[in-house]
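What follows is a single structure, written as structure tokens, with notes after it.
Note that this complex is displayed minus one protein chain, with the remaining chains in position.
Think of it as A and B in the order they're written, each chain with its own count starting at 1.
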Amino acid sequence: MSKAASAEPAGIGALQGPDESAFETGLDLVARSQWWYARHRFLRHRMAMASLVVLTIIFLAGAFAHELAPYGRDNLDLQALSQPPSWHHLFGTDQLGRDYFSRTLYGIQSTEKVSLLVAFIATALGVVVGAASGYYGGWLDNILMRITDLFLVVPALAVLLVAAKYLGHGSAFRIAIILGLLFWTNIARIVRGSYLSLKEKEYVEAAKALGSGDLRIIFRHILPNTIGPIVVSATLLTGLAILTESVISFLGFGILPPTPSLGNLISDGEAAGLSLWWLVTLPGLTIVLIILCVNFVGDGLRDALDPTQRRVRA
Amino acid sequence: MVRRLAWLVALCALVSGVGVLSGASAHPSAAGGTLVFGSEQEPPCMNLNLNDCNNTWANYYGQLVLRGTYMVNPQFVYTNDLVSSVNLQLNPQRVTYNIRPDANWNDGKPVTAQDYVFTLSTIMNMAWDSKPTGGGIVSRTGFDQIIPSKTKIFNHNKSVTFTFKTNYADWKDLFSIILPQHALVGTDFSTDFINDFKNPKNGQEISDGPFVFQSWNHGSDMTLVRNPTFYGNKAKLSSIVAKFLTDSNSEIQAVRGGEVDAIYPQPQLPLADLRTTPGVTVQSHLGPIYEHIDIEVGPNGNPLAKFAWVRQALMMSIDRAALVKAVFSTLNPNLTPLGNVIYLNNEPQYVDHFKQWNYNAAKAKQLIESHGCTKGSDGIYSCNGTRLSFQFESTAGNQLRQLAFSVIQQQLKANGIEVVNNFKPSNIYFGSDLPNGNYQLAMFAWSGGVDPAPNTSIWSCPNDGGTQNYMDFCDPKVDSLFKKGNAELDPGIRQKYYNQADFLIAKDLPTIPLYQKPTFLVYRNTVHGMTDNVTQAGPMWDAENWTVSK
Partner (left out) sequence: MLTFIIRRLLLSIPVLIAATFLIFVFVSVSSNPLAQLYQNPHITRAEIKTIAHAKGLDQPVVERYWVWVKEAVLHKFGTGLTSPLPIWPQLTRVLGHTLQLLVSVLVLSVLIGVAVGIFSAIRQYSIFDYTATTLSFIGFAMPVFWIALILQVIFTDIWVSWHVRIFYTSGLSSVDPGHGFHFLLDRAQHLALPVIALCMLSVAGYSRYMRASMLEVINSDYTRTARAKGLPEWRVIARHVFRNALIPLTTQIALDFGGLFAGAVVTEQIFALDGMGKFYITALFAGDPYPVMAWLVVVAIMVILFNLLADILYGFLDPRIRYE
């Protein structure tokens, strides 16, 4: 972001050199970059800002679960089985007397580990493939898109089953890799679409005329102009990753108990009988809250980064 | 736009309104006496002698159609079913079956000795194992001891005597399903009785039991109707419908909501709700399936497991009574730990040989420390540089096992032993890890039966008949005791052999028996005459006595 202090005043005195009066009053004319506008639009989007704050709180709560959890992750209290929420236990206890609030905090930690990793892997892979595909076109595009089709078609559960046998079961890292490998296709499509349109732009022609190499054009020139959709997709992908992790944990393939994740807490809760309502409802509400915030932030980012947007969102 | 929306809303209101009105009539009518039984599994096929069809629920429904020599009642007593009497003679062992004079197939033909002989020859026919479908015969054990050439038929085809090569103690479990010779002779057995019980020769459903197979809507339900020619008590119901509800939560909701009349679910925590649900009765007993932890002492196991004192310390650090209480108190408060791996708690021959290793934290600690182990900073012992840490395997997705593991983990940690969660999907667990001995600690269940003979394959040395010996345990004394027991026809002497074997197994401690899983027979209060039967006969053993009131 360069703030070039312009010394050119507006008005008829321009031909006579710098206007001394402007300097004396201390007024500078500053050229704003796109980023500055984007940032300000985002800051004025109330829901997105509020969601960002909430998300940060939740994220930090999960990251510091060890310090914040009142009872520890696995402490069994056989005298306090299946207690509903109370002052002693904010979220109640489960069938083995473990404090549910503590387990939910650790659950947030596992879930955020997996989902952030998934978003990172999927975005990185998606951008690379989409850029190459969109920019070069031709047979490379065809092959890459068919590979994309292959990944779309291969079912996640079958792959997870194999991973369970050979790579060890339940590791957050491995689950994240597999999910990441299955989610990148959406971003690749979007990036490819952007590159297909943008590579015809004049500044690309200009850069080529100046002798820029392909890589430089791809990353230095076109990529910043496609950041908008990428960032939005990555944000929404995080939400999707959280939901997917909870589904596979529900089916028994994700993070393994006793390590809690928001998904396997719900699945344990469902299996424990629906009269212990807090076991299913509270982690579910946590997921809803997180994804709600993620979506608002994504919405805000989309509005902020889209220069054609006319009205400011409330 | 708005008009379209309003139309949509009106349609929704109409549908739900009609639904409310037709609510009563949509429920299956009990006028003709139909009982809807929610089944946790859909049978793959109905030929109970083939491996591909060997499924608990296939057996439950199959026995309503094809009968056998005995029916085991809830007190573990073998009562005569197809026979009026059975004679046992010794030296050599000969068994004579006297078939009931009134035992008939529903097409009018009588049940004869030919049916018994045909059953024997079909089971012993090796050709079925090589067929592309079917998966081969379920069990030839015992049948392979009969000498076919010495079979005698007499009494107008209503009696048959089989002669055995050597003494076979478990003879009462033979001929538990009799096949109709006149219908199946000359056919490809691997394609018989797949989708139904039709006689391949005339396409009619055949049966000698209280019910006749009627129809099967794959994926949805199966219907059996009353057999008016049954020789025993004629069924009071006009039909039984098996509704397939393969999700355990949905079967509980279904019986609460009246969509099915009865269920027989695997033990799971939500069942506790059903005890307090109005209009529903729960019968729970100690079941024949018992849970245990195998310790692998072979090369793929934990190197420390080879030492007897390690295994003893393991068991003495687990408080099984507290474990059972924590996991099962809401389901069946009468559950107690199991102390014998051959006989069940509710069998008369039961003797607790494992109580020498009952929970004793202090003794366990002393045992560990006396072998030179020191506690690390994380609270776990290290013995000559190796941490006392085990990989603990079981089937993923099983709530109760998950909970049991958490309790065990906590208890062991308190005593300085670490167990790490290594649950696997059951296909990998049973199909690969267990048979190859690729585990350290494995928690799963064996199906105990009335007869101890099948235990031979679990406890005998791996190269001496121990085909299911997944622990690499080997004690030749145990092997010889089993061989003697399997050939001993006197029940009193027989149980002494088996209990001696159990005593030796308990001393060596290759496995830690935990508890018997409780059974749950849940039915609505409109159902009468249902009694739970924890033997292999299952809950449908007296289906002919069931009635449904409005």
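Here is the rule we go by: a residue touches a chain if its C-beta (ideal position, glycine included) is under 8 Å from a C-beta of that chain, and two chains touch if they have at least 3 such contacts.
Here the structure is a predicted model, which means the values were calculated and not measured.
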Please pick, from A:A124, A:I227 or A:L251, the residue that touches the omitted chain in the full complex.
A:L251
Touching the absent chain in the whole complex: find that residue among A:A63, A:V159, A:I177 or A:I217.
A:V159
For the full complex, which residue in B:T246, B:Q366 or B:T386 touches the chain that was left out?
B:T246
Which subunit A residues touch the hidden chain?
142, 146, 149-150, 152-159, 161-162, 164-166, 193, 196-197, 200, 239, 243, 246-247, 250-251, 263, 266, 270, 274, 280, 284, 287-292, 295-296, 310, 314
Taking the full complex into account, what residues of subunit B touch the chain not shown?
1-2, 4-5, 8, 15-16, 18-20, 22-24, 26-29, 34, 36, 44-45, 50-54, 126, 129-136, 138-141, 190-191, 194-195, 218-221, 241, 243-247, 249-251, 253-254, 256-259, 277-279, 425-428, 430-432, 434-435, 454-458, 467-468
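Note that only the chains that are shown with their structure count from here on.
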Centroid of subunit A to centroid of subunit B, CA atoms only: how many Å?
48
Under the definition above, what is the set of subunit A residues touching subunit B in their complex?
74-76, 78, 81, 95-96, 98, 161, 164-165, 169-170, 251-253, 256-259, 268, 270-275
Listed in rising order, subunit B residues that touch subunit A in their complex are 248-249, 268-273, 322, 325-326, 329, 396-397, 399, 402-403, 405-407, 409-410, 421-425, 428, 432
